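Missing here is one protein chain; the remaining ones are kept as they sit in the complex.
We call the chains A, B and C, going by the order they appear; numbering starts again at 1 in every chain.
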Amino acid sequence: MYTDKVMDHFQNPRNVGEIANADGVGEEGNVRCGDIMKLWIKVEDGRIMDAKFKTFGCGAAIATSSMITEMVIGKTLEEAQEISNQAVAEALDGLPPVKMHCSNLAADALQKALDDYKAKQSA
Amino acid sequence: MYTDKVMDHFQNPRNVGEIANADGVGEEGNVRCGDIMKLWIKVEDGRIMDAKFKTFGCGAAIATSSMITEMVIGKTLEEAQEISNQAVAEALDGLPPVKMHCSNLAADALQKALDDYKAKQSA
Amino acid sequence: MERIYLDHAATTPVRPEVLEAMIPAYKNTFGNASSVYSWGREARKAIDDARAITADILGAEFNEIIFTGSGSEADNLAIKGAAWKQQHKGKHIITSAIEHHAVLDTVKWLEANGFDATYVPVDEDGLVSAAAVEEAIREDTILITIMHGNNEMGTIQPVEDIAVLAKDRGILFHTDAVQTVGSLPIHVKDMGVDMLSLAAHKFYGPKGVGALYVRKGVRLDPLIHGGAQERNRRAGTEDIPSIVGLTKALELADSERREVKPRLIAMRDRLIQGLEQIPDTKVNGHRDKRLPNNVNVCFRYIEGESLLLNLDMMGIAASSGSACTSGSLDPSHVLLAMGLSHEVAHGSLRLTLGRSSTEADVDYVLKHVPPIVKRLRDMSPLYQA
Partner (left out) sequence: MERIYLDHAATTPVRPEVLEAMIPAYKNTFGNASSVYSWGREARKAIDDARAITADILGAEFNEIIFTGSGSEADNLAIKGAAWKQQHKGKHIITSAIEHHAVLDTVKWLEANGFDATYVPVDEDGLVSAAAVEEAIREDTILITIMHGNNEMGTIQPVEDIAVLAKDRGILFHTDAVQTVGSLPIHVKDMGVDMLSLAAHKFYGPKGVGALYVRKGVRLDPLIHGGAQERNRRAGTEDIPSIVGLTKALELADSERREVKPRLIAMRDRLIQGLEQIPDTKVNGHRDKRLPNNVNVCFRYIEGESLLLNLDMMGIAASSGSACTSGSLDPSHVLLAMGLSHEVAHGSLRLTLGRSSTEADVDYVLKHVPPIVKRLRDMSPLYQA
């Protein structure tokens, strides 16, 4: 059902954990629906230098979480802003149809982390 | 589905044919329902000396026809009168439930042949 | 004693190649296909592979095939499923007088539960005319169901023409192709049908499994509610060995058809011509628009069951629309619908050839039927020699 890439990210998730004093934090999902992702980012000079996540959720939720951290690290804020849920799913060589909503989780959490960073900057 | 006795009477029906100048003839059944039996009897001194039949019908219809001719030959009119459809079925070691109506065919044809004989006598 | 099986329209034996394909599935592929673990994934793959092949052979798409537990279930699902789903749009169903009971009794049950039905008649060859179907169409018609090949007298119906009519008016069209899948080339898109039923045991596959083709976009209420199997259209843990068997049987039938069909037609026609020599015999069904393996004749003055029993005594397995084999009093509704009298219809004989049938079988039948008919006629009060 899952691609090898999904299973790789599920078995060996990259960047699990939290970032103390993160520059931005985003949380998406809810317990009712069975998936929650929390994403921490570290930003320097308009570029994401580090990202870590914690996820409660199914295989697809964990794999997309892991994948999105890999995708954002090194990207500028503008580039990160452009990452769509579709792009995350594609980077994993696709997701089963019933699991496509899980890719929203990661993209939305990233969006919130970026928003949080901007809010903190302008505060 | 059929007992050995039914199959024996079906395969080797006794007394098939007609009796020229029969003393009584009875016909029962109708073409719509798929079975018709015609029974001829020869009576001497109040006793059935011969009986023959022709039947259009299923295996059970033919076997009960054959059996009833065997049962009546040699019997007095009174004894023949007593032959029930149940008795015919029993003499064949039973009939499948859906075929029980076929045993009526033979008993009713016999009844009619006896009635015909009586009508002719009193005519 | 020789045993000659000539009732392939009733059911066929499972081919050794089919059983060979099923046994590994029985031994190894037992998982629940809805599960995430390895056994489940293996089961899912087996079903997916089977579905892909089945769809491909029928000219359908992968998701357009629903596996069912029988041909009857496929018919019931198509008709009840479409009726219930569309009940707020309309309640009128069109079918024919010569359908299999799996269709006819389903429509009758719906009639008893608030639906309305028209049974279009057939001509003396057993043909439904597209014009008659067209005439029956009403504002509130939601479904037309007309069979492809008739199981009793073999006439093949003009389903392509009816499909066009139905499509023009936006009415769903289902065909019961239980007698033709495996025997005739079937391409659902070319036929233009919305739904099509089949049963594996009619083409040397296992019993207990069938399929319904449902064109993409057609929505049905399930007949069997429960789990999400078959994309929520047929609940129940999937029977993988049977599905594998159905597919293998379909593949074999499809690849061998070119060779088998003309052989069957030749034997069929020789049988018909031989039996026609018997006096007072009527051939039933269309001569050309006819299933390749179907022979159906009526012998006047005799009754079907006693004919079958006599044939069985000679080792010949055959069938009859005779009332007495079914326990009802009326003979075949199909033969009556074609205008035969009760009396004649009672004397029907159906012989249906199969892969294993030989010219020697034909000879055997042609040798043994005439004396049996004669013997029964001599015993019949209706017959005057």
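Keep in mind that, in the parts below, a residue touches a chain if its C-beta (ideal position, glycine included) is under 8 Å from a C-beta of that chain, and two chains touch if they have at least 3 such contacts.
Since this is a predicted model, take the numbers as computed values, not measurements.
> I'd like to know which visible chains would be in contact with the absent chain if the whole complex were considered.
Looking at the entire complex, the absent chain's contacts are A, B, C.
> Which one, C:82, C:120, C:146 or C:223, makes contact with the chain that was left out?
Of all options in C:82, C:120, C:146 or C:223, contact with the hidden chain holds for C:223.
> Touch as defined at the start, partner being the missing chain; which of C:40, C:59 or C:158 qualifies?
C:40
> Out of A:22, A:41, A:62 or A:114, which touches the unshown chain?
A:62
> Which parts of subunit C face the unshown chain closely enough to count as touching?
Interface residues of subunit C facing the absent chain: 3, 5, 7, 10-14, 19, 22-23, 26-27, 30-32, 34-40, 68-73, 75-76, 84, 100-103, 105-106, 108-109, 113, 199, 201, 206-209, 221-228, 235-242, 305, 308-309, 311-312, 315-319, 325-327.
> Spell out the interface residues on subunit B facing the chain that's missing from view.
Interface with the chain not displayed, on the subunit B side: 1, 59.
> In the full complex, which residues of subunit A touch the absent chain?
On the subunit A side, contact with the omitted chain comes from 7, 10-11, 13, 16, 27, 31-38, 54-62, 98-99.
The definition used in the following text is that only the chains that are shown with their structure count from here on.
> With chain centres taken as the means of their Cα atoms, state the distance from subunit A to subunit C in Å.
Going by mean C-alpha positions, subunit A sits 55 Å from subunit C.
> Calculate how many whole Å lie between the centre of subunit A and the centre of subunit B, each centre taken as the average of the chain's C-alpha atoms.
Here the centre of subunit B sits 91 Å away from the centre of subunit A.
> Check each residue of subunit A and list the ones that touch at least two other chains.
Residues of subunit A never touch two or more of the other chains.
> Of all residues in subunit C, which are in touch with two or more distinct other chains?
Residues: none.
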